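For this depiction, one protein chain was excluded, whereas all remaining protein chains were kept in their positions.
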Amino acid sequence: MIAIQTEDVDIGQLINAAKKRSTGAVVVFDGVVRDDDIREMDLEAYEEVALKELEKIAVEAQSIHNLCSVDIIHRIGRLAVGENILIIVVSAGHRKEAYEGSRFIIEAIKAGVPIWKKELTRDGSRWVPGEHAHGSGAVKH
Amino acid sequence: MIAIQTEDVDIGQLINAAKKRSTGAVVVFDGVVRDDDIREMDLEAYEEVALKELEKIAVEAQSIHNLCSVDIIHRIGRLAVGENILIIVVSAGHRKEAYEGSRFIIEAIKAGVPIWKKELTRDGSRWVPGEHAHGSGAVKH
Amino acid sequence: MTVKVRFFARFRELFGGDIITGISPGTSFMGLIKEIAGKNREGYDAIFDENGAFREFVILMKNGKRIDCTSATEISVADGDEIAVFPPVAGG
Partner (left out) sequence: MTVKVRFFARFRELFGGDIITGISPGTSFMGLIKEIAGKNREGYDAIFDENGAFREFVILMKNGKRIDCTSATEISVADGDEIAVFPPVAGG
């Protein structure tokens, strides 16, 4: 399941579905709204493009890291502190592949998928700066 | 929660409990019985010692990798293909700490916690060789 | 000939999201954005520097593919194109 959606997902169910006969390790990454003195977070995506990029990243991760399965659910909309933002579930034969595949996916998302976050603080709001703060003049993708 | 037990756990519940105000990332490792042409797996532990070592590893991981929380549940007894063997849930402010803390824990468990696995195949059984196949003459611990 | 220009995040707040606009044949990517941005001083300054070049962090897409800012003057837009302009991504 690759999705950009407002709804949360049941991680336990995703883990169960990720298990294949050849699965020896499942790694879950759950990105959560952290309380950096904020009330809530507002997430926005260039949805059609972001979804395609998530699908591409999933295929790449699966092939490079020999994964049995990949799920990526990125939430958008208004989220409270503690809510899930991004859930990545990967399964693999062995732990090394599962950890590295999971990490590959989150780094690729941070680097290039058109999604933005705005933190709503007590007295206003601020856009979260990207970790890769360069535009197309500098980015290889 | 640090435990060696026969019962399974609800990973979704562990994830929820792992979220603190300062949590930005939760990483779950779920080690699963892989179908290496086996029917089931039998797990055995030197329980009192293994539990103490898991507790020590959790404390170390928390301090080295700045984790908000650590859960380690290692199951023992008879497990079928696809069942959870080991569940590690860590939470941290940021993803790097969460991934590295999780990996630190699994590697430490593989290296030194007195737990053994026997695979039950169609025609017999075999003990799973450890990844660190040296006794106390060689191991630094 | 019409194209859709989409702004996201901070730029969406400045320009108000999607803009559908008529263009004349041969309009360059750069020309199109300048024309739209020119109507909004704050928006213009967010995207272009004092020399009228795209600010280094600005990301451009044409039909879902990234466009190098430096080639924006050479690339022309065609009927039905979807153009996107946005600041650095921050998903995950």
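All chains are identified by letter, namely A, B and C, in their written order; residue positions are counted from 1 within each chain.
Convention: a residue touches a chain if its C-beta (ideal position, glycine included) is under 8 Å from a C-beta of that chain, and two chains touch if they have at least 3 such contacts.
Nothing here was measured: the structure is a model prediction, and the numbers come from that model.
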Omitted chain - touching chains that are shown: B
Contact with the hidden chain (one of B:I11, B:V28 or B:L86): B:L86
Residue in contact with the excluded chain [from B:V26, B:A45 or B:A58]: B:A45
Sole contact to the chain not displayed, among B:K19, B:R34 or B:H74: B:H74
Interface with the unshown chain - residue positions in chain B: 31, 43-46, 48-50, 52, 74, 85-86, 106, 109-118, 127-139, 141
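Going forward, only the chains that are shown with their structure count from here on.
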Central chain of the complex, centres being mean CA coordinates: A
Geometric centre distance via CA averages, chain C-chain A, whole Å: 26
Separation of mean Cα positions, chain B and chain A [Å, integer]: 24
For chain C, residues contacting two or more additional chains: 92
Touching two or more other chains - residue numbers and ranges from chain B: 95
